[in-house]
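Only one protein chain is missing; all other protein chains are in place.
For clarity, chains are labelled A, B, C, D and E in written order, and residue numbers in each chain start from 1.
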Amino acid sequence: MASIHTLHILNKSPDHPRFQRCLTALGPEDALMLIENGVLATTTAGRLATVSGQIYALSPDLEARGLQVDDSTFVPVDYEGMVRLTTEAGQVISW
Amino acid sequence: MASIHTLHILNKSPDHPRFQRCLTALGPEDALMLIENGVLATTTAGRLATVSGQIYALSPDLEARGLQVDDSTFVPVDYEGMVRLTTEAGQVISW
Amino acid sequence: MSTLVVIDSAPYGDWTGREALDMAFSLAAFDQPVTLLFLGAGVNWLRKGQAPEGISQKSVEKNLSAAPIFGVEGLLADGRDCEAYGLAEADLIAGVTRVDVGSDLLHQYTHTVFAG
Amino acid sequence: MSTLVVIDSAPYGDWTGREALDMAFSLAAFDQPVTLLFLGAGVNWLRKGQAPEGISQKSVEKNLSAAPIFGVEGLLADGRDCEAYGLAEADLIAGVTRVDVGSDLLHQYTHTVFAG
Amino acid sequence: MTMQHSEPFSFTIVITGAPYSSQAPQTAIGFARAALASGHRIDRIFLYGDGVHLASALSSPPSDEPHWPREWSQLLEAHDIPGIACIASALRRGLVDEAEKKRYELSAHNVRAPFVIAGLGEWVEAGLRSSRVIYFHGGSGA
Partner (left out) sequence: MTMQHSEPFSFTIVITGAPYSSQAPQTAIGFARAALASGHRIDRIFLYGDGVHLASALSSPPSDEPHWPREWSQLLEAHDIPGIACIASALRRGLVDEAEKKRYELSAHNVRAPFVIAGLGEWVEAGLRSSRVIYFHGGSGA
């Protein structure tokens, strides 16, 4: 497994100013973890097009909002998977 | 004094999604009252360019944030002035 | 008097929308005309197939389906926002009317309110 | 360990920024390296001439001027956001460094935190 | 229509933002004082959502900061204005009066007089009776 420099946890909907700000702060060795309203970004075509690192989405939040995701773009993870990502990343930033 | 159809009270900073939404909902006979973080829009050039009605800004909020405004674009009003506007408008919407 | 209650925040992430729904249901319970309008991220309230058991919340989809029964006159949604969030007609719960949101719409109501 | 405390909400409208400042001052009080970064509407913290008496709040400009004394290592502000809010160099309080905010900046700190 | 000739208005003020989180209670009190000074009536104050925290009897800000719950209580008492916190918003958020304390067998009550707890019916009535209902929302952080 490739190591993650920084895991960015994003709980804001794509309309929120902090959403776009998080994307511009993502480095090439960083990963993005969408939770809560952040998972709505899986429906807004193109909003995440600039992200070169892996994008994860919390599955209970996807299911709550009635969203199915394309596994080739978004990796659904459960709470255990989210915990694992926080241990694999060098640091974690919650937006 | 020209009558105001709807007075829109806007307390969000220009970065907030509800800010832009309020602007698109402004009719030609409506007026805009900037309060709290909304008064920051007096500094963001062009953000209010589409507004055809009168724009008011609450002076204690302007002063708090260190802002001076161009009176030809923005009419500073105090709390009494804000009260008067709510009585002069046919209806009031707080965003 | 007729009231437009606006929901512009996504479901489950915060309580504003639920409290807006309570406002709409209260108006209806007192026989006051009321319509719900979904804007911005709020249009995600209208997506079919919500299953919030995994986050221990109650389905807002179920809450909303009770709106006509309680006497809420309409469920409106901003058409462009539906598109932005990938909501085609087939993805929406029943009874939603897509609209253009501007002063023409708002001027049809005597009150327009947000819950927060 | 060095911490970047981020303020991205405007002063006076909410308490998040004040609580972020408390975090920064606490770190400094315990001799931990800390830097403040102002982003988005948060850059309005840095405008000279704030006079919040009319809204019965304490001046955040005064709070901020104490930052170097308390041991906060730097006050950074996103350059583009300063421009967007009409903040030229002369409008800023003393001691602010304008920066480009991206992964290069964040990677210089072991922790990056928001207060809410 | 100018102020000189206009009838006094009656206002209901709805506050949905919490003190020490949003500016809503401050702006609302500035508005309320100005409305009273201009000869208008305030029918009631209705606290909704996070706004219910304004009715806290336990809020204890530093002594050099305004005490918004106390300032609001004093204004309501001085002008005999009813202050109502929405029951559904309040119970979830841990604001309870003596009756709710007993009903839910809680250890304490914490609603500051003269605020009382009541349902959204009070808000519906406000829309029918007051000439204007003015909302003061939170800033939502951005």
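In this text, contacts are C-beta pairs under 8 Å (C-beta built on N, C-alpha and C of every residue); 3 or more make two chains touch, one makes a residue touch a chain.
Since the model is a prediction, treat every value here as computed from it, not as a measurement.
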Touch with the omitted chain, as defined above, among D:22, D:73 or D:91: D:22
Full-complex contact with the absent chain, from E:26, E:56, E:73 or E:130: E:56
Identified contact with the non-displayed chain, of D:58, D:80 or D:111: D:111
Hidden partner chain, residues of chain C it touches: 8-10, 12-16, 40-41, 55-58, 116
Contact set of chain A toward the excluded chain (per top definition): 1, 3, 9, 11-13, 15-18, 35-37, 58, 60-61, 78-80, 82-84, 86-88, 92, 94-95
Chain not shown, touching residues in chain E: 18-21, 49-50, 53, 56-62, 65, 69, 91-96, 100-101, 104, 106-110, 138, 140-142
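The working rule: only the chains that are shown with their structure count from here on.
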Most distant chain from chain B, judged by the mean position of its C-alpha atoms: A
Approximate Å spacing (C-alpha centroids) for the pair chain C, chain D: 37
Interchain centroid distance [CA atoms averaged], chain A/chain C, Å: 27
Separation of mean Cα positions, chain E and chain D [Å, integer]: 32
Contacts with 2+ other chains: residues of chain B: 11, 13, 15-18, 36-37, 60-61, 94-95
Contacts with two or more other chains, residues of chain C listed in rising order: 40-41, 111, 113-114
